[in-house]
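For this depiction, one protein chain was excluded, whereas all remaining protein chains were kept in their positions.
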Amino acid sequence: MIVILKQGVGTEIVESVAARIRELGLTPHVSRGEYRTIIGAIGEEQKILSQQLESLDGVERVVPIMRPYKLASREFHKEGSVVRVGGAAFGPGHISVIAGPCAVEDPDTLMETARAVQSAGAEVLRGGAFKPRTSPYSFQGLGEEGLKMLADVRKELNIPICTEVTNTRDVELVDRYTDVIQIGARSMQNFALLTEVGRTQKPILLKRGASAQVKEWLMSAEYILSQGNCQVILCERGIRSFETGVRFVLDVSAVPQVKQNSHLPVIVDPSHAAGKRDYVTALALAAIAAGADGLIVEVHAHPDRALCDGSQALTHEMFADLMAQIRNVAEAIGRKNITADNHE
Amino acid sequence: MIVILKQGVGTEIVESVAARIRELGLTPHVSRGEYRTIIGAIGEEQKILSQQLESLDGVERVVPIMRPYKLASREFHKEGSVVRVGGAAFGPGHISVIAGPCAVEDPDTLMETARAVQSAGAEVLRGGAFKPRTSPYSFQGLGEEGLKMLADVRKELNIPICTEVTNTRDVELVDRYTDVIQIGARSMQNFALLTEVGRTQKPILLKRGASAQVKEWLMSAEYILSQGNCQVILCERGIRSFETGVRFVLDVSAVPQVKQNSHLPVIVDPSHAAGKRDYVTALALAAIAAGADGLIVEVHAHPDRALCDGSQALTHEMFADLMAQIRNVAEAIGRKNITADNHE
Amino acid sequence: MIVILKQGVGTEIVESVAARIRELGLTPHVSRGEYRTIIGAIGEEQKILSQQLESLDGVERVVPIMRPYKLASREFHKEGSVVRVGGAAFGPGHISVIAGPCAVEDPDTLMETARAVQSAGAEVLRGGAFKPRTSPYSFQGLGEEGLKMLADVRKELNIPICTEVTNTRDVELVDRYTDVIQIGARSMQNFALLTEVGRTQKPILLKRGASAQVKEWLMSAEYILSQGNCQVILCERGIRSFETGVRFVLDVSAVPQVKQNSHLPVIVDPSHAAGKRDYVTALALAAIAAGADGLIVEVHAHPDRALCDGSQALTHEMFADLMAQIRNVAEAIGRKNITADNHE
Partner (left out) sequence: MIVILKQGVGTEIVESVAARIRELGLTPHVSRGEYRTIIGAIGEEQKILSQQLESLDGVERVVPIMRPYKLASREFHKEGSVVRVGGAAFGPGHISVIAGPCAVEDPDTLMETARAVQSAGAEVLRGGAFKPRTSPYSFQGLGEEGLKMLADVRKELNIPICTEVTNTRDVELVDRYTDVIQIGARSMQNFALLTEVGRTQKPILLKRGASAQVKEWLMSAEYILSQGNCQVILCERGIRSFETGVRFVLDVSAVPQVKQNSHLPVIVDPSHAAGKRDYVTALALAAIAAGADGLIVEVHAHPDRALCDGSQALTHEMFADLMAQIRNVAEAIGRKNITADNHE
């Protein structure tokens, strides 16, 4: 890291900072400029050292050089990773789509939507059994009963399932039922939960927090990777902003940012970003064009009867139409949708 | 809630929306304007109903009228609530200060700082045993060992303690040791955790999430209150923004906003907002002047040796100086610091 | 608009608010609910009336129903408008690209880049002569000399030009030289400037301010339209956020938002959003896939010698490659690039 000293500090201060850098196990390289002296501190960079150095007399600020994440970085793993889930593959060359209702409500509605999304080309079924809701008075999901409904559909239709876990106490339970464990945006920095899902053998869908920087999101992936689970799929789902015309602002630039800095696959959730179905298709196509490895889309048989987030759910017809357009855009940028292949 | 219809919709649509409103158990009141028709939907407001109505043909948007929180609202409880912790009291008339190190590191340093902050007038000691850290490679806290060190200090100095819980699995353990259970900003929407601490008998210090609106924060308080625990102290600690000169932007307007909409006490954490000790005193005084019911401040015997967030910790001397200024400002706005009294 | 009264207000208050609504020339419709009374105020909505009503005793808040812009709204003009500039057309069916250097630096470099972008398919040349720079010590543009260089290139290559005006004093001058007048993001709420360019006969490229909501941006368009100039092209260029990995976050959802609410064409500037050339192509393709009517892209012969924003400029080769990809994506979503046609 680089330690920038305050203007006009004397030799004594420079030497005491350099001494402390040595004491912390790093090697100091002093450069004196006309106005400022800077000290390069070469060695293993850690945030704690940076904060300790920032607390020293005469230090103006400390600039890190190294990325704080290692296992998630592209420098660690040059090739893009591919995470496979049943017949779906998330990563270079493939585009796969996860779709389904926001929440599991009842067996029939779930089955109806599962058939519809599978037939339109989705390769993984989503559905929430544990729902993180802003209000304690809102529908909180069906819990294990909902997981069982998902398992029944999987068996019947031979489609893998993806569902969220929000509580460390439920990790074992959810792991028993699901193919992909989803960590929602609100849990992105629930580090205890990240650690526990990192100890499972399942692919983890890690959503970006609504106010997380890309580098913080990659640090959360690092929590999972550092437990030995390398199957992390990142998911951009919109960030918080001052714009009130959408629920969250989809940060499409997160896609190339992740691709440049990490080897992990990244998909996009256009539904939670938009917050209204009219914008979902435009955002989904934008995501694919920007290089996303797939999508997760909310679909409901009857959005005006949905127990959760009906405003943003596509109808079955809208979803089928979206899938057709996605195939065209994917082809235009030289990527193929596995399902499309399977269907051919 | 109010249902605003799209421009130019016909009578048929108006009637079908009204019928659906009735079906949902609400009473529709139709007002036809020159350009738009609006329908007031009178009855119990729920977000799900609002989203279902927004999914109907011909509906442009739905505007809620009622606040989504009830137990936390000032309408529910006209008088400001006071939450007592040992000799401290958070609420109208009183100003109390919680202070201590970011993390518990070792018994001696903790005792040294505890004595210093108590002697300067702090009434509650803070110290983290379970630390939510952005990096898996950072110091994660001492866990139960840290809780024991806090308990030892409490016994020795007769000062209540406040410490954070981040995992539902640890609620029972933390509850056994602490006087105030802290829910950190990253856990503000960890609803499972809110529910579990709502079942304890301890005061809960609920920090605002870095990108939470005040109304969402009050909904999180509602989770705790709805479990039967009424002792919630809110804590503003800065929000995420584009400004890079501070770690978070302290939203001092959250103080009067909370006071107007809720009966719960609200304190301020100037340390995490500023991210650097030079700004802590200014923010602390601003908070008191704005009507905050207290503060939580990070103090460390040797910030340049701290294992966590040393850049923002006050030294013992700076803290004593801050306390003197707080007493002056509190008096200027007609509030008294209990400790100051006790010391007289 | 809808006036929501405070909980528990008496009949007297309701009547006095209704009387004031009548006095303001609107018609009040009172609806009494169990907890709240609301009053619909039917008639011409104006912000001033809303603020005056909000100042009355017993009023909690006022919710507008009508959009504040009229001429810019899709309700005013159902069909999407097309703005033509030389052979380029911005609007339904067409995709056109504006490209060139951030700033005009010298005749040879400008001509070199102009030839390159034209040959790759750009239909309008961009280049700044008056540059709004954060620092008074940065290169401020060549002024009229720069405009002359642009005019020379236009004459030589028969390509229309687009350049920015930042000062009301320069509107007449810039109007004399350019084919499209650009209003930069920092000037989006320079209402005097909007009014003056609204009085010219030239197409106006109106960039979105970095912290403007879409509805505020459309209000700025309304300033221009209300002066009689209907040729407004909107341009999304990224919004300010907490993310530091890009200069601004491209709000790709602004594209469908504009399309739903307005008839005006909307293009995207991926260069200023990204702030670094590595991400420009991904953002440009995302914009086209989302339905944008075109792009404005920064291109420089030698980015490492550029006097302004070199980090985000594409080289000539990168731009040619981008254009090829844009044609593919445009075709995939059923739009055609006019230039591509011209070139066939």
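As written, the chain order gives the labels A, B and C, with residue 1 at the start of each chain.
Please note the rule applied: contacts are C-beta pairs under 8 Å (C-beta built on N, C-alpha and C of every residue); 3 or more make two chains touch, one makes a residue touch a chain.
Just so it is clear, the model here is predicted, and its values are computed rather than measured.
The missing chain, though absent from the display, is touched by one residue of B:Leu250, B:Leu264, B:Leu295 or B:Ala313; that residue is B:Leu250.
Of the listed residues C:Val249, C:Ala306 or C:Ala330, the one in contact with the hidden chain in the full complex is C:Ala306. In the complete complex, the hidden chain is touched by one of A:Arg20, A:Lys207 or A:Arg240, namely A:Arg240.
Of the candidate positions C:Thr37, C:Thr109 or C:Thr166, contact with the unshown chain belongs to C:Thr166. Chain B residues in contact with the hidden partner, per the touch definition given at the top, are 211, 213-215, 239, 241-246, 249-257, 259-261, 273-274, 278-279, 282-283, 285-291, 325, 328-329, 331-333. Residues of chain C in touch with the missing chain: 20, 46-48, 51-56, 68-69, 132-140, 166-169, 186-187, 189-193, 195, 210-211, 216, 219, 222-223, 226, 240, 276-277, 303-311, 313. For chain A, the residues in touch with the chain missing from this view are 2, 4, 7, 29, 31, 33-36, 38, 40, 42-43, 63, 65-66, 75, 240-242, 244.
In this section, only the chains that are shown with their structure count from here on.
At the far end from chain A, in terms of centres built from Cα atoms, lies C. Chain A and chain B have CA centres that are 26 Å apart. If each chain is reduced to the centroid of its CA atoms, chain A and chain C end up 30 Å from each other. Chain B and chain C, compared by their mean Cα positions, are separated by 39 Å.
Shared contact sites, meaning residues of chain C that touch two or more other chains, fall at 241-242, 244.
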